[in-house]
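Since the structure comes first, as structure tokens, the remarks are kept for the end.
As you look at this complex, bear in mind that one protein chain is not there, while each of the others sits in place.
Coming up: chain A.
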Amino acid sequence: MSSQSNIALNNWLMANNVENISSVDEIYRYDRKQQQDMLAAKPWDKDPHFFKEIRISALALLKMVTHARSGGHLEVMGLLLGKVDANTMVVMDAFALPVEGTETRVNRLENAIGWYHSHPGYGCWLSGIDVSTQMLNQNFQEPFVAIVVDPVRTISAGKVCLGAFRTYPKVEDFGVHCKQYYALEVSYFKSALDRRLLDSLWNKYWVSTLSSSSLTTNADYTTGQVSDLSEKLEQAENSLGRAALVGSGVGVSGSSIEDRRSEDRLAKAARDATKTSIEALHGLLAQVIKDRLFNQVRSRPA
């Protein structure tokens, strides 16, 4: 009797395995021939905007976020492993440098597909140095992507703050506003086992979601943001004052550059203010919920 049910179970498991591999987990299989063909063809050489999307595995995301967080206020960096799939770059794994050299890559068939580094507290974008580094990478190590992650903003916003970028090949500078890089559309994927494990993890994690108080965790960051905002507003006010003088003297002819820049400053200040207060409000929401749930107890008749 038991052997029969065993056979049935095994059959069902086998069927399930096959189905799983062919759908969700297919992305985990590395097809060497397909990759080599892609590398030989190099379709990205002709089109600087060839790669439009990037898919990041759940594990790579977690590794990048925890590594960035462990650095505290220092920037950290690492390497990304993955492959290419039509117009999409796929990141399977991430390694903190200098752990993975180029030698021991047993069981790792994938190639280096990019690099990541963190900007703790100042957002996901490429600095001047980052842009030149990436341009160099895109000359010699194509296909290559640059990912930037901000662990401080992640914790403050309660959402993952990550950006993936590719640079355009060097063109003549047409002015300060020439865009040197573009952002790829980011999406994440996970395997069937990942999904099951994550669901079970949630069974234990909901406690910390409910009990986390982001207002206290982010108190330092928020204070920094508010003082930053006050500086920006002062600058905006000063430049507005100057623009007004210039404007009234000559006779306004549309908006001068001075005016536009001061307006940009004010716009940016308004945006930053709204962002900070939204995050603070979210933290307050959590606090109010907890207070209602645990502090206000009314005994109801059974």
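We take it that a contact is a pair of C-beta atoms (placed from the backbone, for glycine too) under 8 Å apart; a residue touches a chain by one contact, two chains touch by 3 or more; residues count from 1.
Going forward, contacts and distances are computed from a predicted model.
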For the complex's missing chain, which UniProt name, "U3 small nucleolar RNA-associated protein 22", "COP9 signalosome complex subunit 6", "Cytoplasmic tRNA 2-thiolation protein 1" or "Kynurenine--oxoglutarate transaminase 1 isoform X5"? "COP9 signalosome complex subunit 6"
Listed residues A:Ala41, A:Leu74, A:Ile129 or A:Val297, member touching the removed chain: A:Val297
Of A:Ala112, A:Met135 or A:Leu266, the residue touching the omitted chain is A:Leu266
Chain not shown: contacting residue from A:Ile54, A:Val84 or A:Val160: A:Val160
For the chain that got dropped from the picture, name the residues of chain A it touches. 13, 17, 21, 24-26, 28-30, 57-59, 61-63, 65-66, 68-69, 92-93, 96-101, 104, 106-107, 109, 151, 154-155, 158-160, 185, 187-195, 197-210, 212, 215, 217, 222, 226, 229, 233, 240, 251-252, 254-255, 259, 263, 266-267, 269-270, 273-274, 276-278, 280-287, 289, 291, 293-297
